[in-house]
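Quick one: structure below, then a few questions.
For this view, one protein chain was removed and the others were kept in their places.
Now for chain A:
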Amino acid sequence: MTAQRKVWGDTLLELTREDDRVVVLDADLATSTMAVTVAEGNPEAFIQVGIAEQNLVGMAFGLSTMGYRPWLSTFGVFLTHRALDQIRMLVSQTGAPVRIAAAYAGLLNGSSGKTHQDIEDLAIMRAMPGMTVLAPADEHEARAITRWAAEHDGPVYIRYARDAVAPVFDADYVFHPGAVHRLRDGGGDVTLVSTGVQSSRVVEAAELLAARGVDARVVHVPSLKPVDGDALLAAISGVGTVVTVEDHSVINGLGGLVAELIAERGDPDAPRLHRVGLADGWSESAPNAFLLDRYGLSAERVAEQVLEALGHSPSPSATVTVTAPGGTVG
């Protein structure tokens, strides 16, 4: 089990050695994002801009206009929020091939708390014209996506998780933008749709559900934009209930995407949609296991919410009672 950020650093080092137009620009977080692998292995390809994210994006854009293939290294939260104007005007509006590597994506960032948890990035980036928006499930997909993005001639936003998860793909995985993947067949009772590393926990949730007599299919959507809508609708058809699960706000991320597809198709037999993720509220500081439990994203809590969506009575044992500052969610 390898963390995606580690895979990103290793793959980037290979890329910089294969092509000297590939560079990484870092905003004083190289040891966290793992851009340090490039800083140490190929210092020529590493550019330190200091703690200055707006400058980071502007610099990368400038390099892209000169034929370079820049990657950005910092926590995603400082890109999609602090440097959003630069991403919008310089990168998205010009279609510049700047690769936005959003490190420490989502809720799990080592107990830093809500200021550092980016749970709105997919919503923001999905709305950005011309942006490819990707969230790999595991180390293998992270590697394939990194290699794909290096070749892509346009803006790409990629979520990279801080901590490793159980892989769902093999080392020979090949990435095709837009494609959706069935990670678990069957699904007489419910289809679970997920993205990013949450998909790994959702596969585990499906096993828990199987043990409770519920047959769940699992569909992974690594490419929030572009997405093969027909393939996604086909993958969720034929069952009465679809549950989207994401390490993100339930607004305008994966749940929003699936809702849009279902509503636009207007099929009277379309499944009923339940969205699991961060309800409209902020999270807090705590170790991963506590956050996953509190905000309904652990395998156990996902299974529980699926059972509820299917009308089974909730099991009292797993109910969590914690009072948290900053609003209650999940």
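Going forward, a residue touches a chain if its C-beta (ideal position, glycine included) is under 8 Å from a C-beta of that chain, and two chains touch if they have at least 3 such contacts; residues count from 1.
Criterion: contacts and distances are computed from a predicted model.
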"L-serine dehydratase", "Transketolase", "Ferredoxin" or "ABC transport system permease protein" - which is the UniProt name of the missing chain: "Transketolase"
Contact partner of the left-out chain, one of A:28, A:120 or A:228: A:28
Residue, one of A:82, A:181, A:248 or A:301, that touches the chain absent here: A:82
Contact residue for the chain not shown (choose from A:10, A:284 or A:304): A:284
Contact partner of the left-out chain, one of A:16, A:37 or A:54: A:54
Where the unshown chain meets chain A, residue by residue: 26, 28-32, 36, 39, 48-52, 54-55, 77-78, 81-82, 110-116, 284-287, 290-291, 294, 322-326
